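Have a look at the structure that comes next, please.
Note that one protein chain is taken out, while the other chains of the complex remain in position.
We call the chains A and B, going by the order they appear; numbering starts again at 1 in every chain.
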Amino acid sequence: MAEPLLDIKNLCIAYDTRAGDVPAVIDFNLTLAAGETVGLVGESGCGKTTVAMAVMRYLGRNGRVTAGSIRFQGRDLLAASEADLRRLRGSAISMVYQEPMAALNPSMRIGEQLAEVPMFHEGATHSEALDRARSMLADVHLPDPGRVIQAYPHQLSGGQQQRIVIAMALLSNPQLLLLDEPTTALDVTVEAGIVDLIGEIGRKYGTGMLYISHNLGLIRETCERVCVMYSGRAVEVAPIHELFDAPRHPYTRGLFDCIPLPTTDRFSRPLRPIEGQLPLPQERPEGCAFAPRCSHAQAGQCDRPDLAMEPAGHDHTVRCARWREVGEALQEDIAVADATVTGPSVLKVENLRKHYVITETPLMVRGGEVRTVKANEGLNFEAFEGETVAIVGESGCGKSTFARVLTGLEQATEGTIEFHGDEIGDTPVHERPPEQVRDLQMVFQNPFDTLNPSQSVGSQISRVIRKFGKEKDRGRVRERMLEMLDLVQLPRAFASRLPRQLSGGQKQRVAIARAFAGDPSTVVADEPVSALDVSVAAAITRLLLDIQKRNRTTLLFISHDLSLVRYLADRVIVMYLGQIMEQGTVEQVFNPPYHPYTEALLSAVPVADTKIHKRRILLDGAPPSPLDAPTGCPFASRCPHKVGLVCETTQPPRRDVGGHSIACHISLDDLRDAEPVFSELAVAAE
Amino acid sequence: MSVAEDRHSPAVSAFGQAMRSFTLLRESLVAMIGTGIVVFWASVAIFAPVIAPFTGTEIVVPFAMPGDVAPDGRVFWLGTDALGRDVLSRVIWGSRTVLLYAPLATFAAYALGIVMGVAAGYLRGWVDTALSFVSNAILSFPVMVLYVIIITSVGASALNIVLAVTFASGPGIMRIVRGLVLDLRNREYVAAAQTRGEGAWYIMLIEILPNARGPLIVDVCLRLGYVTITIGALGFLGLGLPPPNPDWGGMVSENRAFATVFPHMVIFPCIAISSFVLGLNLLADGLREISLRD
Partner (left out) sequence: MLILILRRIGNMLLIMLAVSLVLFLLLEINGDAVAAKVLGAFSTDEQRRLWLAANGYDDPLYTRYFRWLSGFLTGNLGESITFQAPVAEVLWPRLQNTIVLGALTMAVVIPLSLTLGVIAGMRESSVTDRVISIGSVLTTSVPEFATAVFLSAIFVFLLGWLPGTSAMINGFDPVQLILPVAVLVIYDFGYVTRMTRASMAEVMTTNYIRTAILKGLPFRRVITRHALRNALIAPFTVIMLQINWLLSGVIVVEFFFGYKGFGSLLLEASLNQDIFVIEACTMIAVFVAVTTQTLADIGYGFLNPRIRFQ
């Protein structure tokens, strides 16, 4: 067998922290052949980035390799001198980072930053280097490389920035490319483009790639083999199909059960969250670190300290003492949520417009240029009691602006919002009657920001109970607050804790308790699980649904994640650039006829299931700025099915059939001819 | 992603465990030395009547050198000044002036700055425009120029000094508070409070202000040091408290003519004021390091 490109053996890495030496990576083994793409997957804190940084020999001041070896093309990287490292970094091994904006120097032109690579590694002259940079920019499909070279990073979009970082990594024609969550900060349609580019690089340059991600769907679309990490250790390594079709480790299986798919809903495939939470690095149990969360764990077997990777098939290894006993049918059935029974109409939005007027008045003189941002443009929809309505779209589509108008933080420019029969569109929250405020509450996106860091969990929930007059008496308020903690399945002792003593998932549970404490009839949830790890997100999603069903709450679920929307929503609204492109029941929206944007959006969703075939549709560019929104169809500039000039000049008509509405110039019959984006594969082959 | 991003369980944040790390020891050492110096001067001020050998205003023997003995047998450990007052006693009593008026002035300035800053940062709009303009106008005076023209036109008295400091430092504090509030007002917990219909004052004072306390505590220490320097400098320029009250800056001013021959008259008050300000600055540094780590 040929020498592998990268060979990591028994690698142990520790960080020197205030709590002493904390092992971050333990006994890690991985090989990567030339030209191969290997995925490294795991939840936050599992040590996957640390592995990549160790390959780069860049562990920061407090990190160090305590044991093991890293060989690159046969040479020991751990023994390399600083000068050797300098020659390797950015030349034979290069890296693509998670946040492209932060990875680029804000005060240097793109061209200069790119040119450094050939100049330092190959001694190219400045103009040669710039030429190389220009042609590389064309290779990563950036339009107008001549202009981009002259630009500063902030003048480019996130997707363009990431293409530049990739170009920078490829300039020296590396043998090994490390990709650290390269699409995490990007919108799905942009992500799809980057994923496509990464696949192309593998084919075109034969670069070996280590692809780090928390998203199994992306791994499936980019990699040939996968390594699953949990709490500093590799727990399973296998080829993609092996791992996806026959996962052996209970954690790997648990991960799959936590991920919603765009092809299944809560009835056909309920999510099974993994119980408990990731152990702190300094509190890892002896033996299998997953044992405390594993339903198959057995004392005497799983707590053996010498647990090693065992072969479990061809090229398939697993670190589990009981993988043979853990058979196929290991999941006990969990209660399937009831079908939604909708009640009377709760919310009716008619022709809602929210425009921001930006007056550019230089020198504080009147009469400057007036520009309008059309954040929401003519929204129409209705929501009923007990129903979940999902609002989907990419960043900047106006979904969060709508939430702010609905909750009264901002006022509508035009149109009406009827809530339980009362018009609230232009009433700020402090002018609304208390019952109305109580009836409409919100769950926010960022768990680290949603709770006030200087107030205890209990007092934040109690405040809502008192404020909305649910209870007045001190003891009763406290009793209800504790009941709310029970409801979100948190120990009552958490009442006296401060938010910083809670994990992200626990904080989000408190936020849900706070939102439901006043018994609202309607809850707006703005991306409530997007910042959480998959296993935690699954638990929060289930919790939110359970409470909603029990209270017959109307849930407006704002999300960019179509798989999740498919899972929990009854009806879906697809937004683009402030306008509704399509709305209907989940079945209607996820099947033809599609709006061309919905179709592209669906096609961009990474699917963590090898049995699903996905039709690929790639969109060019990024959404236009809402500042100069086009007069016609907002999607015209990127639409692959554009009919002609009419798309750019005329607002598309709304075509309604049985509650399904599509805003497009193409007739419903023609749209109906589209093939479904997802189809089942009879035989696993790609 | 990194392991350092640990959740704080009580066991981890226990101070004893943290002491293991050398870096922390050094960082907290800075804070500890600072605290030590500040506490030292605070106790000197409190126990002045007990520890001062003289009253500080009584005239004994002029031009005594450090170590000379008074007729009644008491020792002038730091000598006497040109008027014959014991320097050590004046330094000790002088600490009362500094430790009373500097904090008083600082907290008055804070009361003004916080109200202005929170209002400007949270309410925005014309309130912000107006308050920012006023504070920019005041901040465009070089501080000492402002103090000199204020104090010379209203007269030097303890109250006027406190008022002048409040007037001159308030806008600076407002700027800091405003910046913090502008950041904090976009937090989701503020949006949560808004969506449940909380009033503006509730949000400003209960939801926002307590979360600004970290940087503000550091700033209090720094500003207290700076106000101490200012009061000292005013005393030195002859614009401080009217004599014969001992005040460190004033002591330098009174004895400057004799400084080349009897440096002890001016050096000791200078050491006193410098060490107190140093203590405050070290404390601020230590607190900042500690707050950055959490």
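Odds and ends about this structure:
By our rule, a residue touches a chain if its C-beta (ideal position, glycine included) is under 8 Å from a C-beta of that chain, and two chains touch if they have at least 3 such contacts.
Treat the numbers as computed from the prediction; the structure is a model and nothing was measured.
Check B:111, B:145 or B:200 against the missing chain and you find that the one touching it is B:145. The chain omitted from view is touched by exactly one of A:30, A:104, A:318 or A:502, namely A:104. For subunit B, the residues touching the chain absent from view are 23, 26, 133, 136-137, 140-145, 148-149, 152-153, 225, 229, 232-233, 236-238, 249, 252, 256, 259-261, 263, 266-267, 270-271, 273-275, 277-278, 280-282, 285.
By the touch criterion stated above, the residues of subunit A touching the omitted chain are 56, 58, 85-91, 94-95, 97, 99, 102-108, 116-117, 120-121, 152, 154-155, 165, 168, 362-364.
Everything below uses one rule, namely that only the chains that are shown with their structure count from here on.
Computed from the mean C-alpha positions, the centre of subunit A lies at a distance of 48 Å from the centre of subunit B.
Looking at the complex, you find that subunit B touches subunit A at residues 1-10, 12, 17-18, 20-21, 24, 187-189, 191-192, 194-199, 207, 210-211, 213, 293. Those residues of subunit A that touch subunit B in the complex are listed here as 15-20, 22, 24, 44-45, 47-50, 62, 280-283, 407-409, 429-430, 432, 434, 437-438, 440-442, 444-446, 449-455, 464, 467-468, 500-503, 511, 514, 518.
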